[in-house]
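Yeah, one chain of the complex is gone here, protein chain that is, but the others are all in their spots.
Letters are used for the chains, namely A and B, taken in the order the chains are written, and counting of residues starts over at 1 for each.
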Amino acid sequence: MLLGECQFLALSLSMWVEPTPAPMPNLEILTVNNTWMLVATFLVFIMHLGFACLEAGLTRAKNTVNILFKNTGIIAIGLLTFALCGFNMMYPGEAWRISGVLGFSGMGIGLPLNYDQIAYANGAYTYWTDFLFQAMFAATAATIVSGAVAERVKLGSFLLFSLIYVALVYPITGSWHWGGGWLKAEGFYDFAGSTLVHSVGGWAALVGVWMLGPRMGKYANGKVKPIMGHNMPLATIGAFLLWLGWFGFNGGSVLSADPNAVSFVFVTTTLAAASGIIGAMAVSWIWQRKPDLSMVLNGSLAGLVGITAGADTVSVVAAVAIGFIAGVLVVFSVVFLDFLKMDDPVGAISVHLVCGIWGTLAVGLFSTNPQHTFWTQLLGVAAIGGFCLLTSGTLFFCIKKVLGLRVSESEELEGLDLGEHGMEAYTGFQFFTTQ
Amino acid sequence: MLLGECQFLALSLSMWVEPTPAPMPNLEILTVNNTWMLVATFLVFIMHLGFACLEAGLTRAKNTVNILFKNTGIIAIGLLTFALCGFNMMYPGEAWRISGVLGFSGMGIGLPLNYDQIAYANGAYTYWTDFLFQAMFAATAATIVSGAVAERVKLGSFLLFSLIYVALVYPITGSWHWGGGWLKAEGFYDFAGSTLVHSVGGWAALVGVWMLGPRMGKYANGKVKPIMGHNMPLATIGAFLLWLGWFGFNGGSVLSADPNAVSFVFVTTTLAAASGIIGAMAVSWIWQRKPDLSMVLNGSLAGLVGITAGADTVSVVAAVAIGFIAGVLVVFSVVFLDFLKMDDPVGAISVHLVCGIWGTLAVGLFSTNPQHTFWTQLLGVAAIGGFCLLTSGTLFFCIKKVLGLRVSESEELEGLDLGEHGMEAYTGFQFFTTQ
Partner (left out) sequence: MLLGECQFLALSLSMWVEPTPAPMPNLEILTVNNTWMLVATFLVFIMHLGFACLEAGLTRAKNTVNILFKNTGIIAIGLLTFALCGFNMMYPGEAWRISGVLGFSGMGIGLPLNYDQIAYANGAYTYWTDFLFQAMFAATAATIVSGAVAERVKLGSFLLFSLIYVALVYPITGSWHWGGGWLKAEGFYDFAGSTLVHSVGGWAALVGVWMLGPRMGKYANGKVKPIMGHNMPLATIGAFLLWLGWFGFNGGSVLSADPNAVSFVFVTTTLAAASGIIGAMAVSWIWQRKPDLSMVLNGSLAGLVGITAGADTVSVVAAVAIGFIAGVLVVFSVVFLDFLKMDDPVGAISVHLVCGIWGTLAVGLFSTNPQHTFWTQLLGVAAIGGFCLLTSGTLFFCIKKVLGLRVSESEELEGLDLGEHGMEAYTGFQFFTTQ
């Protein structure tokens, strides 16, 4: 999603309407592109509310304030951090410190001197739009972790982890592909972030879950005791808002309002989400014998994560297949993680990591562009996975040593809302005390 | 809403700005149109969350998971079915099998060979946008039924009904007008679907309610026992999201970003919703002596359904009147249906069928276009009503015979969440057992 990556609109539009000669990029197209990118930006913004609702809905009432607080804090931290340093690490332009691996073009944001000319030449959008769209993406990576470590992680420790992860790790791996770094040179392709966003969050979620251990009582006497979410309408609102936001997440990753490209991405994205629902519904209904709402919601997200890497480069039929397989995968992954006693309260690892990997590899299998190969895709998955495991492991380890990662047993029993915030999410409502 | 129906933008824009000669449709306008239609598409998408929230909020907590599951399933089924066959039945182009009555241009979706040239000539938008916008519409028809049959319908039976209704019935009636069929030739007018979407869902809702019978305990000893919704904030979120989505539902039905047309439709749509609220508020406050929130919410939707058929063709004052009358109608209709012991938990028949008919006829009364006559409008209402009654009746009857329509008494008492899904919507909360 580097500026330099944009197809020239002149070119893409001339493919779309053949009778006329390709026009030069112009002010009108600039304005439309920019308007669309701003729409995409506010759509990605609303994903943060989606994450907050989904995560709160799928966990227990006694930890709800904590979850909402974390998610509100993360977007603030993510946006400001990305303005301070992340953006200039992810898109270093010429300012590589280690060629293709680590770049940084300075602190803060500000209109580059020659930006207007470049933007005009590309028929693109403004610098500020570029920054804000990317900043909205950045914060999502940390939010993914939030769901996996919910109901037991210390608030301050988690916010500190998020700050560093968004400030350093996400921009570095991002620079490898979207910033024009070494993975781009290798031919790796990730359209809108199955790997660069979702897996980056997912790997950290995996490490976090492993370091924290399961919630009390989840795996007692060799059995898995399901801990049900407390508010399924809230979880449903969350999943639908995430789907809504994905129109901007994928649709905006076209980086222009190119009619053919954006429309096509809308169709692949939507149908993958729909077939993700069907995939998860089928497995859940047939295999688990009860049609499970949380599986179906995660199925839609699985389809969306799955299609994100190749939304612009696979056929409609392939998109349906990718989404369906993602929906099937997510159910098995949730069960398998429980078998491993990896306690992920909202299924974040299954949705974002497992389906993120699947979607990235699927580009190698289904892409209509012969330059995308399975092995290059695997290389990208492995390289970014390795880096994320290393960095998130180190980070979580250091924070655990210095501040501690997990709340006390009594606080976990009482709930983090009272323990960390001194307030309840549902004052006045009566609850069963066993929850 | 057939492509061929689009006004030439050149024409409509030349009306808007007279000093200059009408320009040829061009790439810039194409891009703006397409961008607006994609915005309208995601707005219609969010109506599905609106329906889910409204329906769940206005029913009982013990059936909430079931409702959310149904609504998540319907959109997936609707989108995929419409891609597989619905789109090509609704817009058969030249491929009529029975002229003007039944057409089908083949399975699946794919860019027609000469699409670009046609789109360019019309100054319209891409094939993929066309498909997706229409697909989002299709699923709404089935969702309307969902609310009316809530709290007692079997999950599998309902999903099967929805699948067939969206796959066959909705596209056939749609083809009669928007697909360029016989009702279009007769001069029938339905701008955005008071009849083609809302009544089509409403008629099936009527049949479903009649076949299923009322919920247990609703009409005991000749009295109506109100069964209150369990979550009014959720219902309110639903109504507002539906209103939000209607900006795309009606605004997108202009089928271009034509500044005059879209803006005007926004104004008529919004003021009709507002006056629907006032109408329902007045009747509820004065006649029922208590200002009833669910009536006011349904009043806004009544106004919206009412204005949908003529949003582009009535004056602002007429829009206010249409909305107000719809808001009044909806309250009386809810009471009247209870008098008939037709148990519609969310008022779907009153909102979508009654106000859908009203809005369609109102075009004949208020349209500024003299070609729209009351009798033609009535013909359309009757023809589509008859077809929907016949088909939905047959469908529900067959499904009842084969699979059964209604859950067991014990399941209905216990709630469909435990019965069909083995889970609760609000784990941990304490409830009164009488609900």
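In this section, a contact is a pair of C-beta atoms (placed from the backbone, for glycine too) under 8 Å apart; a residue touches a chain by one contact, two chains touch by 3 or more.
What you see is a predicted model, and the numbers here were worked out from it, not measured in a lab.
Novice: Would you indicate which residue among B:274, B:309 or B:361 is in contact with the undisplayed chain?
Specialist: Residue touching the absent chain, from the options given: B:274.
Novice: In the complete assembly, which of A:41, A:269, A:294 or A:377 touches the absent chain?
Specialist: A:41
Novice: Looking beyond the chains shown, say which of B:251, B:347, B:364 or B:419 touches the absent one.
Specialist: The single option touching the absent chain is B:251.
Novice: In the full complex, which residues of subunit A touch the absent chain?
Specialist: Touching the missing chain: residues 27-28, 30-32, 34-35, 38-39, 41-42, 45-46, 48-49, 52-53, 56-57, 64-65, 68-69, 71-73, 75-77, 79-80, 83, 108-110, 116-117, 119-120, 125-129, 131-132, 135, 155, 231, 234, 237, 420-430.
Novice: List every residue of subunit B that touches the chain not included in the displayed model.
Specialist: Its contact residues with the unshown chain are 13, 16-20, 23, 26, 28-29, 32, 35-36, 39, 43, 60-62, 228-233, 236-237, 239-241, 243-244, 247, 251, 257-260, 262-264, 266-267, 270-271, 273-275, 277-278, 281, 290-294, 296-297, 300, 316-317, 320, 426, 429-432, 435.
We adopt the following convention: only the chains that are shown with their structure count from here on.
Novice: Through what angle, to the nearest 5 degrees, does subunit A rotate to match subunit B on its C-alpha atoms?
Specialist: 120
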